[in-house]
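Yeah, one chain of the complex is gone here, protein chain that is, but the others are all in their spots.
Then we have chain A:
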Amino acid sequence: MAQSFPEDVLEHVFSFLNYDKDRNAVSLVCKSWYEIERLCRRRIFIGNCYAVSSEIVIRRFPDVRAVELKGKPHFADFNLVPEGWGGYVYPWIVSLARAYPWLEEIKLKRMVVTDESLELISKSFKNYKVLVLLSCEGFTTDGLASIAANCRNLRELDLGESEVEDLSGHWLSHFPDNCTSLVSLNISCLGSEVSFCALERLVARCPNLKTLRLNRAVPLEKLPNLLCRAPQLVELGTGAYSAEIQSDIFSNLAEAFLGCKQLKGLSGFWDVVPAYLPAMYSVCSRITSLNLSYATAQNPDLVHFVSQCSNLQRLWVLDYIEDTGLEALAASCKDLHELRVFPSDPFDAEANVSLTEQGLVAVSEGCPKLQSVLYFCRQMSNAALVAIARNRPNMIRFRLCIIEPRAPDYLTLEPLDTGFGAIVENCKELRRLSMSGLLTDRVFEYIGTHAKKLEMLSIAFAGDSDSGLHHVLSGCESLRKLEIRDCPFGDKALLANATKLETMRSLWMSSCSVSFGACKLLGQKMPRLNVEVINERGLPDSRPESCPVEKLYVYRTIAGPRVDMPGFVWTMDEHVSSRLSRVTERRGD
């Protein structure tokens, strides 16, 4: 059927499509729709920076305004990816600078960002607006100074939880006096003190500032100065929440909070002095998002404060909240969507707080909208997991970390297969699952059978044999990311499900039983996968084929093997055999 709509009408229609999925679907309808769509796509999301090259992106999408890139695999957060592995953003910035002079937005996660990259960003784009660096590393405050100084219309600067080499706080003073465009500023990860005067003036002259996350060095006594100048704030991250107990500090603080009628989110609270928590009571009832995960306050101060926030939707907190606190939460916060409970003392074998599976069960009972959970605890039972599953069939993200690896049901000493089985069977919309505790192949059978919407699965110290892995790879239709550590999974399941891997973003396996030989075979069989072996101890001298690899990272790509690998990473492809034998020969003499 001949096309009846003129191009600009179609383009206008497409402009209402914001999700990548929709735009991708539209591109597949016919050649002309593909052409129209690619010319008007403005936002690009690249979940793995090595899955595609900048040349390919630029060739297809000539006029992009926002780019989002992710680098290292998720387990890099837990030091499983060695230093120097990759994820360098500089080559991307060079290409983007050349191709997209009107680029406004760059969001990066787990990438290595240098000061050079930041300087290039600051100088290359005429209308640069948004820089978000989550869990990135490799840059210093000098790089931030370039951004502050050169981006005249900067709207958002979010340093997430990046590792920044903090040379001095002076960089903030580089924002020119005529910069009034800031909407969001997050410097919470920085250690050095920024000039308070400069910060105060910056906040005062940015009337659209909605998000302000300070760093620890900003003292509590000075917080009112900022709040008074930004009563329109929607999200606030305090600095250190501690001061000598003085009534004038308290009253200034309380008065300042009273003026913040739009405040919906709170975070920060380092070194919290509980006596100052009541200063925020006037805003509590409007708070929907509360991050107390760095606040070492204990009960009753902690639970008393949290219970004031009756409209809470998201709570991040330390396990000081204890079971009693979670029971109170379940009673007072009926709108709760997301709960994350972090461990205050993760490396102690013994519990320092009274937080058990009971707290989570209570919240699952009392909070009908609870759909996202991250919970660290020291004991769990199948009964509790079954209860949670039955209470909350609407669960979407469930991440449970029982601190002791392979800990069984503490009541029956059985594996937790039944419990997690109940989770995947009842929670039909489950998209993300992290498991822990004692688990056999049976739990993977349940997962393969029931978890049809599961997109991301994290497994550690679990399973008995390859059939565990096979169940997951053959059964989970929506699986995109699979990360495994310390499980007895080997070659069989991997090779039997090779084609599945092309339908996923990535697979990570470390301290498992996958051999070099199998990796080679996989790499040779599947040219559109990069099969990367990470072996910090170098290649094995004898019988390399059957030796297990330390770490394996497999991802689909249309960019071919990468060229920036360090010495301890090998791509397993058809050329690898000759490379391997050359290396072992050299080591022989």
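The rule we apply is simple: a residue touches a chain if its C-beta (ideal position, glycine included) is under 8 Å from a C-beta of that chain, and two chains touch if they have at least 3 such contacts; residues count from 1.
Here is the rule we go by: contacts and distances are computed from a predicted model.
Asks: If you look up the hidden chain in UniProt, what protein name do you find among "Auxin-responsive protein", "dolichyl-diphosphooligosaccharide--protein glycotransferase", "DNA polymerase epsilon subunit 3" or "Nicolin-1"?
Replies: The missing chain's protein name, per its UniProt entry, is "Auxin-responsive protein".
Asks: Which of A:461, A:516, A:553 or A:570 touches the chain that is not shown?
Replies: The one listed residue touching the chain not shown is A:461.
Asks: Tell me which residue among A:346, A:393 or A:538 touches the hidden chain in the full complex.
Replies: A:346
Asks: Per the definition of touch given earlier, which of A:210, A:337 or A:485 contacts the omitted chain?
Replies: Of these options, the touching residue for the absent chain is A:485.
Asks: Determine which one of A:195, A:211 or A:513 touches the chain that has been left out.
Replies: A:513
Asks: Tell me where the left-out chain touches chain A, residue by residue.
Replies: 75, 77-80, 135, 161, 163, 189, 270-271, 293-294, 296, 342-347, 349-354, 376, 401, 403-408, 410, 412-415, 434, 438-440, 460-464, 485-488, 511-513, 548
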